[in-house]
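This structure is in structure tokens; I'll ask about it shortly.
As you look at this complex, bear in mind that one protein chain is not there, while each of the others sits in place.
Take a look at subunit A:
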């Protein structure tokens, strides 16, 4: 069987793949930065109310960071492993040090990440199922575009964008961890014919998760005012809940009454 598969052809474009890998993280970060500069952030219409609502359990917050910190390490080290040859000069000591340290960290970070990510998926998937009103959220780009009339599309516990990120994450988590485990353990190593597919899928999925993770970080820290406290204290401001998750806010109120 001839080995020159389409996957091997993809992998032969080494510098293109390297730059796409850099672009999926650094490029997306630059684009998001530009978006914030041009469009501005999403402020709370009525400011902070000071009344806090419990949105995430402590367990959820801990598990989130158990997955998130290794995830960031995996993304950054993955980019250096895959694109070190275009960032540094191959053969130089900088290149050698960078790829070796990255490879070690990549292996250290992977198992905490898998535990954290798998637990997150199990804990949260029910709340992340798409609903009819999520279509409207996408049509209005979540109301994050500041030009024209102000709008706040409907959203439940998670909005359309968060649900999209959840499922992109879940799918790529499955692809990345299954291909990653195959590439890590020689006992389940792919055959000559399958290795190029496995390697390509690992890279493509990494690009997808990397790009979405950058957007996720921007949304949580810079763009959505009042968003970050959710994953620090587990609590959010009442006005933030009203503005971004109106349907969920109503259910919380009902429970109170």
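Going forward, a contact is a pair of C-beta atoms (placed from the backbone, for glycine too) under 8 Å apart; a residue touches a chain by one contact, two chains touch by 3 or more; residues count from 1.
Just so it is clear, contacts and distances are computed from a predicted model.
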UniProt lists the protein of the undisplayed chain, choosing from "4Fe-4S dicluster domain-containing protein", "Transport permease protein", "Aspartate carbamoyltransferase regulatory chain" or "Basic amino acid ABC transporter substrate-binding protein", as "4Fe-4S dicluster domain-containing protein"
Of A:126, A:150 or A:192, the residue touching the omitted chain is A:192
Out of A:12, A:57 or A:221, only one touches the absent chain, namely A:12
Logged for subunit A, residues touching the omitted partner chain are 1-4, 8, 11-12, 14, 81-82, 84-85, 90-91, 93, 95-96, 99-100, 102-103, 183, 186, 189-192, 195-196, 198-199
